[in-house]
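Apart from one protein chain that is not included, each protein chain of the complex appears where it belongs.
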Amino acid sequence: MTMPATTITAEGQSPESMAGETLWRGAFKRLRRNPMAIIGASIMAVFVLVAVFAPLLAPYEPASTQWTELSTYNYVQGSSAEHPLGIDRWGSDMLTQLIYGARQSLVIGVVSTLIGLVAGAALGVLAGGLGGRVDTVVMRFVDILLSIPSLLLAISIAAAMGTTGFALMIAIGAAQIPIFARLLRASMLSQSRSDYVLAAGALGLKRKTIVMGHVLPNSLGPTLVQATLNLATAIIEVAALSYLGLGNDEAAVAEWGRMIVSGQDRFEIAPWLAFYPGIAIAITALGFTLLGEAMREVLDPKQRR
Amino acid sequence: MLRFVVRRLGLMVPTLFGLSVLLFFWVRVLPGDPCRSLLGQRATPEGIARCNEVYGFDKPILEQYVTYVGALMRGDFGSSIDLHEPVLDAFLNKLPATIEVSAVALLFAIVLGVPLGYYAGRHQGGWWDTTIVSGSLLGVTIPVFFLAILLKYLFARQLGLLPTQGRQDARLDVEHPTNFYVLDGIITGNFDAFWDASLHLILPGLALGTIPLAIIVRITRASVSEVVHEDYVRTAEAKGLTSGTINRRHVLRNALLPVVTTIGLQLGLLLSGAVLTETVFNIDGVGQYLYAAIGVRDYPVLQGFILFIALMYSVINLLVDLSYGLIDPRVRAS
Partner (left out) sequence: MKFPHLRRSVVLGTVGAISMMGLAACGSDAPPETDPDAVASDAQAQCEELYEASQDVPESGNETFVFAAASDPAMLNPFFASDGETFRVARQIFEGLVDTKPCSADPAPGLATEWTGTDDGLSYTFQLEEGVKFHDGTDFNADAVCSNFEYWYNQPKGPAQSEDVTYYWISLFKGFAGGDTESVYDSCEASSDTEVTINLTQPFAGFVPAMSLPAFSMQSPTALEKYGKVADGEDPTTTEYALKRPTGTGPYQFDSWNRGKEVRLTAFEDYRGEPARSTTMVIPTIADPGAKREALINGEIDGFDLVAPADIAALEEANMQIVNRPAFNILYLGMNQKTEPLDDPLVRQAIAHAIDKQAVVDQTLPPGSEVANQFVPPIINGYSEDVTEYEYDPEKAKELLAEAGAEDLTLEFNYPVDISRPYMPSPEDTFNLIRTQLEEVGITIKPVADQWTPDYLEKIQGTSGHGIHLLGWTGDYNDTDNFLGVFFGRESNEWGFDNPDIFDAIAEARQLPTPEEQKPVYEDINETVMEFLPGVPIAHPVPSFAFDPAIEGFYPSPVSGESFASVVVTE
């Protein structure tokens, strides 16, 4: 449960959010003045840039494990001119590993959040849009998923699917499904009762058109906030799963959680092995969380004065 | 009110039943099987076959399912294949440890989180606010096990102040009538045991508490900043009441309502956070037991423990919803 319990309710979606464009513009303006948002966005920008341009930034090839005379079971080389952050247990350059680790975190974070978002949104829209029996069945299923704490759900799925990067994405993504499903459903319900939807219905627009054209776009705000927050959760959960031995076992892939795990038993002789990746995870996740929280604040009309 | 409770309890039944079905088939989909795990390197094909026969894993899966449901109906959750103890006993045995750590975590989060959140809320937008919010969020974003490494290194290795693992010093020979070790220390009048058990809870509580801390800070802050702009606060200010009185009488009391429910919600989350914390600090609670069971594919434990956790989680959520209704009349009305 590295999850900051961030299921957002759709309460904030009062009819005035219909102001559409002005809302977004106003939100963006407030966002730019919010120090949390600035810090969060900056961290995120650096992280994404590092992840995308990893091959250009990294001084060496990733996971170019070359066991050298330099490292033994009880000695690991520290910082040097060739390796500013030292080398890891198996002779790879720490800086390179960290940079490629950002890439891995980004990929797993984004893909798993997308999985959760798409599947959750589909369920939520299905339930909220169709209502009736479909709603009951879908929400019962979501309830079952929700009755298990999210990390436990991710652990369960990861254990079943094996230790590959793909399995990791599915596990973390699936654990997010119920959150998105609930969010989207609640948001749809609250809006389908709103005046403009009733008006659209009165005008004879088809339900599908109403859902796609009006209700969905207006659920975008909270969904975006939730997705940003979930990205942070995903990055932390990858590390948690790695710690529990359910992460990506592939040695060729640099992954922060795995780096902490393999570095922790050398913490006393080479603390940097676990320290750098640990800090990297914390700061990156903090960036996404700050941005998400700031977005939540500015999008929530109650917070506006 | 009663109808609401009955309805919610009624809904819980199909949910838990659905979960039990899912769990049954899920554990059997897991790669690897308990017999191979149990026999480890010594496994021979005949040995595995014999073991499967003994535990009935060679039977068709539907037949196994019928047996399982039949036993469930009689309240029999089976026994651990690895440790040979009834699953329900094991769960009840392990639960006190988990509750103890969770309670300390929550206490830490409340004691620190409410004042910080309050301060941040009253000074929203300032640098103090940003620092408090970011700082508390950092607590959430540091992986729990990494935080544990740092905490242990600082408080145990460098300062030598606190124990690094376990629930009680092995050199103390004490009775555990309730399995709540702190409570046991008090009951048996053994101050050393009580003190020792308390010390053992500090680091795990801290590590586990960072997440609810951040959430409590956030909710308190949001709630306070909302309340200070309410009319009654402005009126009070206009009346010339001292800020201390205003804060006490109006701001705090009203702002704490959502905080209380948030705290309730955290209980459920703490349960699952325990999996990590217990593993890191070697606390023999529900989480550690469950985690070990995943490793050896101990089917009955996996089925039983996750079901129990889900049950607790659902009941807690129900209680939270109820308390929300009690505290806020508007909710009860609707």
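We just call them A and B in the order they show up, numbering each chain from 1.
Rule of thumb we're sticking to: contacts are C-beta pairs under 8 Å (C-beta built on N, C-alpha and C of every residue); 3 or more make two chains touch, one makes a residue touch a chain.
Predicted model only: the values in this text are computed from it and were never measured.
K.L.:
Would you write out the residues of chain A that touch the absent chain, in ascending order?
P.N.:
The list for chain A reads 65-67, 71-75, 89-90, 162-163, 245-246, 249-252, 261-262, 264-269.
K.L.:
Write the list of chain B residues that the hidden chain touches.
P.N.:
Touch with the absent chain occurs at residues 31-33, 35-44, 46-48, 50-51, 53-55, 79, 82-85, 90, 93-94, 152, 156-157, 160, 163-171, 173, 176, 279-282, 284, 288-289, 292, 295-297.
Here is the rule we use: only the chains that are shown with their structure count from here on.
K.L.:
Could you please state the distance in Å, as a whole number, between where the Cα atoms of chain A are centred and where those of chain B are centred?
P.N.:
So the centroids are 22 Å from each other.
K.L.:
Give the list of chain B residues in touch with chain A in this complex.
P.N.:
11, 14-16, 18-19, 22, 26, 29-31, 125, 127, 130, 133-134, 137-138, 140-146, 149-150, 153, 157, 211, 214-215, 218, 222, 225-226, 229, 262, 265-266, 268-273, 275-276, 279, 290-291, 294-295, 306, 309-310, 313-314
K.L.:
Name, in rising order, each residue of chain A that touches chain B in their complex.
P.N.:
Per the touch definition, chain A meets chain B at residues 1-5, 34-36, 39, 140-141, 143-144, 147-152, 155-156, 159-160, 162, 232, 236, 239-240, 243-245, 257, 260, 264, 267-268, 271, 274, 278, 281-286, 289-290, 293, 302-303, 305.
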